[in-house]
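Yeah, one chain of the complex is gone here, protein chain that is, but the others are all in their spots.
Moving on, here comes chain A:
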Amino acid sequence: MQLEYAQVKKIIMLDTMSCFRRQRSFRWLAEEFEPLTLYSHEDGRRCPFFTEFLLAPQQSSRGRFYCGLYAGYDHARKEDWSEWVDWLFMKEQGVHALATVADLNGIQEIGVWLMLPYPPPGDYMYEQGKRPRRFNIQLHRLLALHDTIETVIERWSRFYARTPVRLRGFVWGRQGIPEADVEVVEMCNEWIASLGLERLWMANYRSNRVIEWRELHFSAIALFANYTGRSEYGKDWLYNTGKFAALNGMGIQVVNGRGVIYDPNHADLYLEMVKNISSREEEARSFTRFRIQRPLMCL
């Protein structure tokens, strides 16, 4: 059986909160979400576009980083993690705005995937006070994640239970999983699984432990080919990533980026790769990611 391209599950990844590099704050209002959730045919019919959204926090109002290697530049502390949770439940932006767009346009369900803040292992203070928590203690890293996830789930059930937005699951906050993260990832994912939620890893094609993604208790993984057109990774990486992902039941990241390492044609090649793989391989799934928040691709 061939998997129809239309059947491929597509998630769009959006940066949220502050970003110093682009000197802006991503609030995501309803009018910004609308062109991502619906598109218009030439005859005027409006059809669902993306129905799955991955929200990735960048920086807090204090300028501290939430995810990735950036979390090791100036890491987010407890007050920043709380700010992220609060951001998820602010009215007229983010998830709330998404729910509004779905309501207004009769979209029955929109899935939301939340990228978790990353607690970098090492001598990073998370919370001061009588019982300080530091990320050089594995238990403290795990507790920070547990507390935050619990708060999100509790508030989600109060705020969004009667809306079309559904919390699909959580996304690990780093592309790589070094040795120090393995236990925390396994335990955190196991716990999220027990709550009936998905666990997604946005990895690179050649990231360490990619092939062990199931052992790490992820329920899904999406690979980035590292092809951008202006770096040393050629088109062969793009196609090999597609084949590898298809053979191993993985998703792929489709990037539409701007900046010094991106050439203007890379997005077309990504689309071509997705179409080739999804039409040939039963198991292929695609997670779509825009590096910048411009829906330049039509799927």
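Throughout what follows, contacts are C-beta pairs under 8 Å (C-beta built on N, C-alpha and C of every residue); 3 or more make two chains touch, one makes a residue touch a chain; residues count from 1.
Just so we're on the same page, contacts and distances are computed from a predicted model.
Enquirer: Any idea which of "Alpha/beta hydrolase", "Glycosyltransferase", "1-acyl-sn-glycerol-3-phosphate acyltransferase" or "Methylene-tetrahydrofolate reductase C terminal" UniProt assigns to the chain that's been left out?
Expert: "Glycosyltransferase"
Enquirer: Mind listing the chain A residues that contact the chain we can't see here?
Expert: 20-21, 68-70, 72-74, 120-123, 136, 174-176, 178-180, 204-208, 224, 226, 231-232, 259-261
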